[in-house]
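Partial complex: the chains shown occupy the same locations as in the complete assembly.
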Amino acid sequence: MKVVTIHGSTRENGNTEYLTYKAVPKDKGTHLYLRNHFIQPIVDERHAKDGFKPVKDEHKDLIQKMLEHDVIVFSTPIYWYSMSGPMKIFIDRWSQILRDPEFPNFREELKNKKVYLIAVGGDKPTIKGLPLIEQFNYICQFYDMSFEGYVIGRASKPGQIINDERALKAASSLLEP
Amino acid sequence: MKVVTIHGSTRENGNTEYLTYKAVPKDKGTHLYLRNHFIQPIVDERHAKDGFKPVKDEHKDLIQKMLEHDVIVFSTPIYWYSMSGPMKIFIDRWSQILRDPEFPNFREELKNKKVYLIAVGGDKPTIKGLPLIEQFNYICQFYDMSFEGYVIGRASKPGQIINDERALKAASSLLEP
């Protein structure tokens, strides 16, 4: 099983990354750090006469890489009770990919991929992060991906995640069969 | 009561805007269209030595305008079961405003503002849009804003919102006392 981890954090070596490496070690599989790539927000031209205008950025490259794997781990800090802006921008653009002739089988290729989610927040994340879990579940449903599991960690200040032993333990075995 | 509407749609005159104008006519109050303003995604430097680096964009201007009103109407299409990317970017940056010396009373100024949410989606939005409602509720709780109400409309293709009579009716009286 080839594993790709999509990192939505805007901070290097932050709490979310620390927790994520427990699930997918830094040197295992493919790690994509959205903050290191230029991705434009979507402009909804689904219904424009000529459809979506081509966008010059790295989104397609990232999508291409993502599709080459069987397991996708989304890793995001919880910003305002939802995924990070970069993660949102990355996913919003899937609407464009769905209509991109370069990806005629996007939906089929995502189908049956296994998805995991790792999210870290500071404000009662195991409760207030639940809407985020439900949203990822709906995304998985749309593409018929299998939402295999998630871990919610609690941390705010740098390094604080090491105190959330439950999350660390849960992350360690998250991808185990 | 001064009303400001924050539009998160990336498409002009789309379904979300149509529904929103039922609640707040286009010529009433202040309308801010995020798509017409340059706003950078947040880089989380809350814990960086020197704090957030200044960002050259229009975010502060928009925040300033928003704060001059008593009622805030958030209007967003539902992209992937969550608010639009531009809306997410706009709100993510509030973390920076909270630490900006130019806005020493940001939290206090938001306190007690009345908030409404108008959201439009194409995939069973009255169910799959509920996590989005909960997230806005948590945002309001954080700032002690009063989440007064919401309307969820159903539409996908241009113009389709006119078929959602229930949403149109509900929007028409959304801001009524």
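General observations
Just so it is clear, A and B label the chains in written order, and each chain counts residues from 1 on its own.
As a convention for this text, a contact is a pair of C-beta atoms (placed from the backbone, for glycine too) under 8 Å apart; a residue touches a chain by one contact, two chains touch by 3 or more.
If you're wondering where the values come from, they're calculated on a predicted model, not measured in any experiment.
Every protein chain here is a copy of the same sequence, 2 of them drawn, and the whole complex in this file adds up to 4 copies.
The rule is short, and it goes like this: only the chains that are shown with their structure count from here on.
The touching residues of chain B, counted against chain A in their complex, run 9-11, 14, 35, 41-45, 47, 77, 79-86, 88-89, 91-92, 94-95, 123, 128, 130-132, 134-135, 138-139, 142, 157-158.
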